[in-house]
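Here the complex is missing a single protein chain, while all its other protein chains stay put.
Entry: chain A
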């Protein structure tokens, strides 16, 4: 049977309205859950799992996938409106989304986020359907040394999100790396920098750091200078995105989708690095480079394409190999197994109807997301109209609740405020927050994969050059680093840049 025949067979499943309904409900639930800071897409999927036990396998899995996809998009809503990423994956959306909201363009930012998300989602689903086998075998050739070089290359993103001063970006990244070392040592299991406090044994909670880094400094700045922003018009604005604008961003969206599909198919990386990589690539090549970080719509498009591009592709290792790429897919594997299905290469033979039914469901999900997301924007966008004096206290309450809800721990709330003060000081001195976050996410991955490589080779660094993949990433890292150095030298030879000011 050809792929097309299989898909037609799969489509037969949709004569069952329950499956369609599950998908739509899932996306709606996910979008709302993603929009609540602290209730990440992962948690929403975990909470939905028990409801799927009683459903047909197909229906249950589509419900979970709907929640996941809705959650990844939903995270962008608070990222744009209140500078608080609803899920880690939407951190990169903050960089340009929030400045747009500050300029009174919240509606446009949200609409572009939706367009980019749906486009990337569709792209990613097509990648899954057409290239799952190929991408999966490629993903399996990634061992610790390949990961190490990939992440080393990804760290060059820091230059792209450092703003005006690379030095300040590096300071920020070093702070992030330092704080990421707290917790248990991977190889020896010993405590690092926990000062005897069991709360620190697990490291700093990621959500607490995320909220502390972005939302809290904004609130503190408001307290320090209540009328500093009075001149700015914050408001909904028009939420229309013209076709010309979409076309202008199209290249970045497709590039972001491809980055997402590629990184998503490799188990263990996740959506946040993909969003940042897509964002920094868009900035590097855009004619509007200077406007990035100040409310550039292309930045929002690239970030959202990068994270939604991951959503379909994470199913590649799951379906083709039976390997969970992240926590969400681990939960979905659990759902498969409860129904007696064993994801892996054999499933394409033994349960082809389910696999192809899922494919058809996924394609439909991109369109369902478009309509449900559009409805969600119409509801949530009024947040942008709330005056700062009312909005910010509400955001603070939401942050505290959201942060507490992750682990039911007051300690995490303390971490959030501590990082918040750090973030406030960084903001005061013009040190960008994004490099901090990237280093915080990638630092531990870099360290773990380096040390795993060293364990494998018995300490010989040769293993870091063992395969063509490592060579490609070493090469890319060298080229990017050289380009950054050249650009830095060029900037230094020109007149010193005017002192930056926050607007």
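Convention: a contact is a pair of C-beta atoms (placed from the backbone, for glycine too) under 8 Å apart; a residue touches a chain by one contact, two chains touch by 3 or more; residues count from 1.
Quick note on the criterion: contacts and distances are computed from a predicted model.
Between the listed names "Potassium-transporting ATPase KdpC subunit", "Phosphoribosylformylglycinamidine synthase subunit PurQ", "Branched-chain amino acid transport protein AzlC" or "Tripartite tricarboxylate transporter substrate binding protein", the UniProt record for the complex's undisplayed chain reads "Tripartite tricarboxylate transporter substrate binding protein". Among A:107, A:144, A:357 or A:420, only A:144 touches the chain left out of the display. When the missing chain is restored to the complex, the residue among A:60, A:343 or A:402 that touches it is A:343. Among the residues A:133, A:322, A:374 or A:414, only A:322 touches the chain that is left out of the figure. Against the chain not displayed here, chain A makes contact via residues 42-43, 45-47, 49-50, 53, 140-144, 183-191, 198-199, 201-203, 205, 267-268, 317, 321-324, 327-328, 330-331, 333-334, 336-340, 342-347, 407-409, 448, 452, 455-456, 458.
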